[in-house]
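Here it is, the structure, as C-alpha cells.
All protein chains but one are shown in place.
Letters A and B mark the chains as written, and numbering starts fresh at 1 in each.
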Amino acid sequence: MTSPENNWALALLQRELRLAVRIGGGALVGVLFFLAVVTVIPFGVGPDLNLLARIGPAILWIGALLATLLGLDRLFQADRDDGTLDLMLMAGRPLELVVLIKCLAHWLATGLPLVLAAPILGIFLNLEPLAMGAVTATLLAGTPALTLIGAVGAALTVSLRRGGLLLAVLVVPLTIPVLIFGVSAANAALVVGTPFKVPFVVLCALSLISGVVGPVAAAMALRFSAD
Amino acid sequence: MALLDYANPTRFLRLSQRILPWLTGACVIAFAVGLYMSLFVAPEDYQQGQTVKIMYIHVPAAWLCMMTYSIMALSSLGTLVWKHPLADVSAKAAAPIGAAFTLIALITGSLWGRPMWGTYWEWDARMTSVLVLLLMYLGLIALWRTMEDPIKAGKAAAILTLVGALNLPIIKFSVDWWYTLHQPASVMRMDGPTIHPALLTPLLIMALASTLLFFVLHLQAMQNEIMRRRVRALRLRAASSTRPARMTATSTAAE
C-alpha cells in the first residue's frame, strides 16, 4: 500500500498540515474571520430573528466564501519564496498533484474548521436544526470547490507582493455557481417545496469539476511564473 | 502555416495600417445606415412601443461583449498552445473594448428596463450574467495592470481567460437556474423567433456596424500595444546601457 509514490504525497500532506497549524500558520484565523463576518451581519440588517433565519444560510455561505478566498493568498507564496516549489518541480513530481495535495491540506486546515463552525454560528442566526444540517452538508460539499478555484487565483497572483485583494476579485466571478447551488440546496430546508437533491448533486459535480480544472490551471500558472 | 506570416509585429503593423482605412470607412457607412434605419425608418414594436429603439444598441453591444470574450479566449489559446507572439497583444487590446461594450449593454439594458419593468435594475438572468461578465473583464484588466512583465502578465491572463471561458457556460446555466427558482415568469420575454423583418433589418445592420467598430478599435489598440512593448524594451535597453556610464555622475538615479 505504501509505495514510494504514495509516500511523498503523504509526506507533503503532513508537512503542509504541520505548517498550517503551527504558530504563524494562520489556519484558525479563517474561522475567526468567519465568526467576525457572521457577527457583523446582524448589526447591518438588524436583530430580527425571522429575517436572520431566512437569510442565515446565505450569510453562512458568503462568510465561508470570503474566509476561504482571503485565506488563500499565501497558498503558494511561501513555497515559491523559499524555493520549495522549484525543488518540487526539479524532483519531477507532477505539479498538478502537488497543487491538489496542497489544496487538500489547506482545505483540511481552514475549510473543514469553517464547516465545523457553521452549526455553532447557525445558532446565532436562529437556524432550525434541519437548516443547520443542510448548511453544514452543503458547505462540506462546496468549500472544496472554493479552495480549488481559489488555488487558480493564488497561482496567478503568486509573484505579486500584495495579491490578496486581486485574488478575491479574480476568483469571485468564478465561484458564483458554487454559491448559487450551495445556498439553494441549503434553503431547501427553509422553504417548503424547493428541491434539495438537484442543487446538492450539482454542487458535488462543481466540486469534482474544479478538482480537475483547478489543479491543472494552477499548475500551468505556477510553471509560467517560475520561468 | 499562413498565420505565422503575420506573427511578425512589424508586418502586422504594416498590414493593419493598410486595412484600417477601409475598415473605418465601412464602419462609418454601416453606422450611418444603421442609425438612420433604426431611428427614423423602423416602426415601433407592438409590445415595447418606441423603447424598442434601445434594443438597436443593446443587442449589438450584448453580442459584442460575448464575441470579444470569445476572441480573447481564442487569443489565449494562441498564447498558451501555439505561443503566437501577437496573441497576447490581441487579448490585452480586446479586454478594455469588451468591458466598454459590456458596460453599454448593461446601461442600455437598464434604461430599457425602467419603462418596461418599472425598475432600472432587475436581477434578471441575462442582465446578471452580463454583470458577471463585466466583473471578469475588469478582473482581467486589473491583472494585466498589476503585473510588470508583459509576457508573464499575458500568460497569467491567458490562463484566467480560459478558466473563465470554461466557467462562463456554467455561470450562465446556474444564473438561469437561480433566476427561475426565485422569480415567477412574469417578466415579458423579449427574444422570440417571430421578430418582424422591419425590426430585424436595422438590428442586423447595427450589429454589423458594431462588429466593424470593434475590429477598428481592436486593430488600433493592438498597434498601441505593440508600440508600448517597443517603448518598454527601448527604455530597458537605454537604462541598462547608460547606467554604467552615469553611475559615477548621478548616484540619485537609483531606480
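Please note the rule applied: a contact is a pair of C-beta atoms (placed from the backbone, for glycine too) under 8 Å apart; a residue touches a chain by one contact, two chains touch by 3 or more.
To be clear about the criterion, contacts and distances are computed from a predicted model.
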According to its UniProt record, what is the protein name of the omitted chain, chosen from "Anti-sigma factor antagonist", "Heme exporter protein D", "Branched-chain amino acid transport system ATP-binding protein" or "Permease"? "Heme exporter protein D"
One chain isn't displayed here. Which of the visible ones does it touch? B
Residue among B:Phe12, B:Trp63 or B:Trp112 touching the omitted chain: B:Trp112
Give me the subunit B residues in contact with the hidden chain, please. 39-40, 44, 49-51, 53-54, 57-58, 61, 96-97, 100, 103-104, 107-108, 111-112, 114-115, 213, 217, 220-221, 223-224, 227-228, 230-231, 234-238, 240-241
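Quick note on the criterion: only the chains that are shown with their structure count from here on.
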So in the complex, the part of subunit A that touches subunit B is made up of which residues? 152, 156-157, 159-160, 163, 166, 169-170, 172-174, 176-177, 180-181, 184, 194, 202, 206, 209, 213, 217, 220-221, 224-225
Quick one: in the complex, what on subunit B touches subunit A? 80, 132, 135-136, 138-139, 142-143, 146-147, 152, 155-156, 159-160, 162-164, 166-167, 170-171, 173-175, 177-178, 181
